[in-house]
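Let me begin by handing over the structure; questions about it come next.
Shown here: the complex without one of its protein chains, the others still in place.
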Amino acid sequence: MALPLILIIVLLVGYPALFSIHMATLNKSMERFVGFENFTFLFSRETFWMVVRQSVVFAVTAVVFKALIGFCVAHFVHNIPAKGQRKWRGMLLVPWVIPPAMSTLAWLWLFDPSYSAFNWILEGVGIAPVNWLGDPNWARFAVILVNVWFGAPFFMIMYLAALKSVPEQLYEAAAIDGANWWQKLWYVTLPMMRNIIAITVLFSLIVTFANFDIVRVLTAGGPVDQTHVFATWAFKLGIESSDLPLGAAVSLFMFPILAIAAIFILRDINQRGNEA
Amino acid sequence: MAVARTSMKGDRRKAMIWSYVFLGMFVVFFLTPPVYMLITSLKSNAEISAAVSPWWIFAPTLENYVELLSSPTYLTFFRNSALVSILVVTITMLVSIPAAFALSRMKFWGSATLATGVFLTYLIPETLLFIPLFKIFVFVHDLTGIELINRWWVLVILYPTLTVPFCTWIMIGYFGSIPKELDEAALIDGAGYLQILTKIFIPVALPGIIAATIFAFTVSWAQFLYPLAFTTSADQLVLPVGIITTLIRGDVFTWGQIMTGALLGAAPPLIIYAFLMDYYIAGLTAGATKG
Partner (left out) sequence: MATRKFNRRRFLKATAAASTTAVFAPYISTSHAAGKLEVGFWDHWVPGGNDVLTKMCNEWAAKEKVEIKIDYIPSQGNKNLLTIAAESQAKSGHDMLAFPTWWPADKAKELEPVDDVMKDLISANGTVSPLMEYLGKHGGNWVAIPATPGSQIKGPCGRIDLFKQHAGIDIQKMYPAGAPPDKALSDSWTWDTFLVAAEKCHKAGSPFGIGLGGTTDSVDSMGALFGSYGAELVDAKGNITVNSDAVKQVLEYMKKLVPFLPPDVFAWDDASNNKWLVSGKGALIMNPPSAWAVAKRDAVKVAEQLWTFPTPRGPKGRYQPYLPFFWGIWKFSKNKSAAKSLMRHISTRSAVEKMVAASQGYDIPAFSKLNDFKTWAEEGPPKGTLYNYPPKPGQILSISAFPAPPKIAAQIYTQAITTKMVAKCTQGGESIDKAIAWAASELQGFMRS
């Protein structure tokens, strides 16, 4: 009964993944085996190292902020009376529901050089307009901001579920012991949520690291390739410049971080298996 | 004692008020882009290019909606998206329900490894696979003459790789929570595996199945990379790629139409979500509460 599942995984995930390793060792026209030439070529390029740095900065910053915002917002929702929670939760989850390619278009329009609605407000209060997508640092900020906007609700909903599963007695006991809110957070909430925080952060790290649509739609890697991440750069090289092997080589660099994350997650699953 | 309690109540009140304030701020942050989409979609091109207040509609018009909904191109994108998503959801369910059943109940050689493998598959992003897949499709075409590139149904083949692992995983969780005694009793009564699945598992795990369906639908509706890499003709495109590549027309700005297109494109998942929010959230957080 699991045969179709195995077929899908082997044919459309396993085989291409292995094939990409093979591809990365071929020359541009894919007629000749060149060993590690594609990789040494990449290592010699300034742009490659820029992409490595940007991918890491992008993924780590975005995930940290997603987790922080998700955590805070989950607490705020948890604090208000249960009756109104559903409504707030519903509104707060909207960014996660809209297909990111579509919502990024709205951001693109909000950041537009000539018609930026944000700059319109800034000008209204007397602040100089911000060069949202034209300045490298602002552009990096913009792609991270949009990613945080899109991903934070997911964390919020996960943490909210976790918060609800923390037994109320623990807080009552802590209150009797005279714990302040900070101590309650540190000694009760965080330990209880440790697992779920770890899992969501790892998951999100993988997804964010492999992000494509937001960067592609918002900046397409510009200005001067300074917002490219692995996926968008691989697309640019592989599909747009018809250098499939080089593109494959670039995307393979996502593999190490995925492997590390996978090991952590596997360990967690095994632990859970043992506990159960 | 009484004093302490009232001060605690006061703290709670304060915390609640602050919570509302911050929630309000976050809602503004979270809802600005969709609201701005709506505002722009109701403006005429002339009003947009006049650069008057972007946050206010002076002369609301539905012309963008009328134009898009009467455009065969846009309706083709919609149809393709709907077809792909419905087919993918169907395939996903047909594959992952039996697989989850097998993995959670029939202990066979390698079943534990397979369960882990399913989970790991979910961790391999499509951004790693699109380039080799592109070349593989070319090979397939050379060998068999079957055209895979630039055909919308190639997405029906590809999307399950994104949906099946996670859906199987959710379902294993739901199936695992069904007491073994239930199917043992059924077995004693002479029921086969198929009957156990259809009579016991599917009805009991229905909330999980709904959650997985919503998940599969949203993923296939939102996917961007595969259609961008594998389809190019206007009649083969799905919504996200169609809007981004054909509504943004370079020199001529049609931002009213683009925002309308994006909003309409986001509508189906939003509508489903509005009605089935609780299932959706239950599915998303399936693992969370158990951790």
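Letters A and B name the chains as they come in the text, with residue numbers starting at 1 for each one.
Basically, contacts are C-beta pairs under 8 Å (C-beta built on N, C-alpha and C of every residue); 3 or more make two chains touch, one makes a residue touch a chain.
A quick note: this is a predicted structure, and the numbers were derived from the prediction, not measured.
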Among shown chains, those touching the left-out chain: A, B
Omitted-chain contact residue, chosen from A:139, A:157 or A:196: A:139
Which of A:28, A:140, A:164 or A:184 contacts the chain that the document leaves out: A:28
Subunit A residues touching the omitted chain (full complex): 27-29, 41, 44-47, 112-115, 131-136, 139, 219-225, 239-244, 246
Residues of subunit B (touch criterion as defined above) contacting the omitted chain: 45-46, 48-51, 70-73, 76, 134-135, 137-138, 141-142, 147, 149-150, 228, 230, 232-235, 244-246, 248-253
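To be clear about the criterion, only the chains that are shown with their structure count from here on.
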Residues on subunit B engaged by subunit A in the complex (per definition of touch): 8, 15-16, 18-20, 22-23, 26-27, 29-34, 36-37, 40, 48, 51, 53-55, 94-96, 98-99, 101-103, 106, 111, 114, 116-121, 123-136, 157-158, 160-161, 164-165, 168, 193, 218, 221-222, 224-225, 228-229, 239-241, 243-244, 255, 258-259, 262-263, 265-266, 269-270, 273-274, 277, 281, 284-285, 287-289, 291
Complex contacts: residues of subunit A adjacent to subunit B: 1-2, 4-6, 8-9, 12-13, 15-17, 19-20, 23, 30, 69, 72-73, 75-77, 79-81, 86, 88-95, 97-103, 105-107, 109-110, 112, 114-115, 117, 120-121, 149, 152-154, 157-158, 160-162, 164-165, 175, 181, 195-196, 199-200, 206-207, 209-213, 216-217, 230-231, 234-235, 238-239, 244, 247-248, 251-252, 254-255, 258, 261-262, 265-266, 269, 272
